[in-house]
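Missing here: one protein chain of the complex. Every other protein chain is in place.
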Amino acid sequence: MIRILVTGGTLDKEYNQLDGELVFTKTHIADILRQAKCTAEVAIETVMLKDSLHMVDADRQLILDRVRACPEDKVVITHGTDTMADTAAVIGRAVTDKTVVLLGAMVPYSFVNSDAMFNLGCAFSAVQLLPRGSYITMNGKIFSWDNVRKNRQKGEFETLG
Amino acid sequence: MIRILVTGGTLDKEYNQLDGELVFTKTHIADILRQAKCTAEVAIETVMLKDSLHMVDADRQLILDRVRACPEDKVVITHGTDTMADTAAVIGRAVTDKTVVLLGAMVPYSFVNSDAMFNLGCAFSAVQLLPRGSYITMNGKIFSWDNVRKNRQKGEFETLG
Amino acid sequence: MIRILVTGGTLDKEYNQLDGELVFTKTHIADILRQAKCTAEVAIETVMLKDSLHMVDADRQLILDRVRACPEDKVVITHGTDTMADTAAVIGRAVTDKTVVLLGAMVPYSFVNSDAMFNLGCAFSAVQLLPRGSYITMNGKIFSWDNVRKNRQKGEFETLG
Partner (left out) sequence: MIRILVTGGTLDKEYNQLDGELVFTKTHIADILRQAKCTAEVAIETVMLKDSLHMVDADRQLILDRVRACPEDKVVITHGTDTMADTAAVIGRAVTDKTVVLLGAMVPYSFVNSDAMFNLGCAFSAVQLLPRGSYITMNGKIFSWDNVRKNRQKGEFETLG
């Protein structure tokens, strides 16, 4: 069984046709897994729906609490890309008995050309195969929490080196 | 560097509007990786575009030859689902120095509700993390070549047990 | 109020992942109108779900009966493209007190690159603006029932001239 903790981020943003803004109304993770015809057992839990630029320490603490509290030792977390590495680090420093994989999307699932499904697929294999620890899977690459950053100029994740 | 060998299957089928049949015209793997915003380095090689029900021993031999011949030791193969387990077994028995991951799709990428991107994402992490050997990643699960079959009644892959 | 009579055709075909065939399970017209955010009032009635190559005289008679029986004088009919002109002619010869517009799709709505929404949009304006009679709207053109055929080599509708 894989626990999926939803925290928001680009992945779940939708178009509000009344004001033309991108907003959160609900998570699309169940829709994505239905389209994926996922046969792995999952439990989906929405912790929050936030742009990760707006996350504060208390948010990361809450996510960490949920990682610790869930009965599963394989945890996938959807997260905004801007501070994903920060949350991965909070978890990486504190959690040693579970495999935790964070992912997000550069383009929301509600767009025709979204990368959300691909990144979620990467996370699903990674959480089943990686040793305990905290990781990020974005756009085909796998990163350890202590060697990753988002390059905002390029819009890509990369190692620190 | 990841080598992607394209062999056809449901994943790459398209609608032919002149006769209403599903046909192969080209692979969509480069399109999928563009949508995925994949930053991992890949080399795409089209070996064939076949419905896997129509594959014969010579086809599997050709695929095996390409697995052996390519310089990369991480190989992803797109393949029809009906005989994917057969090809995985041919490779699993013969190749011991590379990690080979086969994937396909239950619904073509040209359809709105395709699982192709998710399965390719699963394969990308799997090929980077698994020890040498031959594997299948379908719909969120990871299988070893010697413990997998397609359940055609359910349209799902499962272990033999 | 616009009456929509559903008869099947390419527009409503879906992928059956168990056998890889294109099949009918239900109409997608309500889904299309939801995506279209249609504010015009409509009544949707499924008459049949058939490939129009398989339609016989009794099918066309049934469609004609439903055109006559419905209370609305604006009728849109979804139909397979192969014999759409035949059905338009049956209606054109028999119905003089309603505006009837037939449409279909060259590619099913379930595909990423479907023309279904565009053709339905064309039909919606046409049925509100055209004088009484029987018409076809396909791919941006409007045809009268007595001057239209499908060119199967080109996969396009054209005038007889």
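As written, the chain order gives the labels A, B and C, with residue 1 at the start of each chain.
Quick note on the criterion: contacts are C-beta pairs under 8 Å (C-beta built on N, C-alpha and C of every residue); 3 or more make two chains touch, one makes a residue touch a chain.
All values reported here derive from a predicted model rather than from experimental measurement.
The chain that is not drawn here is touched, among residues A:G8, A:G92 or A:P108, by A:P108.
Between the chain not shown and the residues C:D51, C:D73, C:D86 or C:E156, the one that touches is C:E156.
Those residues of chain C that touch the chain absent from the view are 32-33, 35-40, 42, 106-107, 113-115, 117-126, 128-130, 137-142, 156-157.
Take chain A: the residues that touch the chain left off the picture are 10, 13, 15, 17-18, 20, 22, 51, 106-108, 110-113, 152-153, 155.
Here is the rule we use: only the chains that are shown with their structure count from here on.
Remark: chain A and chain B have CA centroids separated by 26 Å (rounded to whole angstrom).
Work out the mean CA point of chain A and of chain C, and you get 44 Å between them. Of all residues in chain C, those that touch two or more other chains are 17, 112.
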